[in-house]
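After this line comes chain A, so read on.
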Amino acid sequence: MSVPTEYLLGLAAILFGIGIAGFLTRRNLIVVLMSIELMLNAANLSLVAGARMHSTQRLLDGAGPDLQGPVLAIFVIAVAAVEAAVGLALIIALYRRKQTVSLESVSELRD
Partner candidate 1 sequence: MTTQEIAGLIDQTYSPQTWAGLAPLLTLAGGILLLLFVELFERLHPLRAPLFLASLIGTFLAHKYAGAVGPILGGSYIVDGATVAWGQLFLASTMLAWFFARQYYRTSLAFLGEHDILLLTAPLGMTVMAGAGDLVTFFVGLELLSIPLYCLAAFRRRRNDSVEAGLKYFILGAFGVALLLYGAALTYVGTGHLDLAGIAAGLEGPGRPLAFAGLALIAGSLFFKLSIFPFHLWVPDVYQGSPTPITVLMATGTKAAALAFLMRFAAVLPGSSANLIALLAVLTMAAGNLGALVQKDLKRMLAYSGIAHAGTVLLAVAGTVAAPALAGDAIQAVLFYMAAYIFTAGGAFGILAWLEADGDLFTRIDSLRGLARRRPWLAATLSLFLLSLGGIPATGGFLGKWLVFSVSTRADLITMTILGVLLSVVALGYYLRVIVAMYMEPEPAELAPPMTERAWATFGTSLCAWMVLILGVLPGWFLGRVF
Partner candidate 2 sequence: MLLSLLTFLPLVGALLVAVLPTRGNAALRAVTLGVTLVVAALGVWVFLGFEGASAEAQYVESHAWFTLGNIQVTYRLGVDGLSILLVALTAVLMPFVAAASSGHIHTRQREFLVWLLVMETGMMGVFLALDVMLFYFFWEVSLVPLYFILGIWGAEKRIYATLKFFLYTLSGSLLMLVAIIAAVYGSGHSDIAGITDWAASQPLARTGWLFAGFAIAFAIKVPLIPFHTWLADAHTQAPTAGSVILAGVLLKMGTYGLLRFGIAMFPAAAISAAPLFLALGAVGILYGAFLAMAQTDVKRLIACSSVSHLGFVVMGMFALTAAGLRGGVLQMINHGLSTGLLFLLFGAIYERRHSRDIAQFGGLAACVPIFAFFWTFSMLASVGLPGLNGFVGEWLILLGTFQASPLIAALAVTGVIFGAVYLLKATRGLLFGPVIHEENRSMPDLRLAEIAVVAPLCLACLWIGVAPGGLLNKTTGSVEALVQRLDAARGTLQSAMLDDVERPR
């Protein structure tokens, strides 16, 4: 008895929504970064759920499992780490100059 795909997708959507909400409302850069990670994970969850769904059909057809989704998910996990590294480095650079990690502090460049 497995969880229905729709549930997984729904959960992912909720995660994505939380991510977006956090991204748009939070004022701390670190939290913003975390929100983005949340969105990435929502994508990952959907990918994996989708892969399961499609694989079921394919396995019934006698073909191999569908690996496209999981492959992308793995790439995402890897790249997310890199992004986090770069992001933190940038935040540190910011902190060095301004002693703050607030989002408002990066709005000097404007019209």
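Candidates were picked such that all candidates are chains of the complex that A comes from, given by their letters.
Operating definition for what follows: a contact is a pair of C-beta atoms (placed from the backbone, for glycine too) under 8 Å apart; a residue touches a chain by one contact, two chains touch by 3 or more; residues count from 1.
Given the structure is predicted, the values throughout are model-derived calculations rather than measurements.
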Candidate from this complex that touches chain A, chosen among 1 or 2: 1
Residues of chain A defined as touching candidate 1 within the complex: 5, 9, 12, 16, 19, 23, 29, 32-33, 36, 39-40, 42-47, 49-51, 53-54, 57, 64, 66, 68-69, 71-72, 75-76, 79, 82-83, 86-87, 89-91, 93-94, 97-98, 106-111
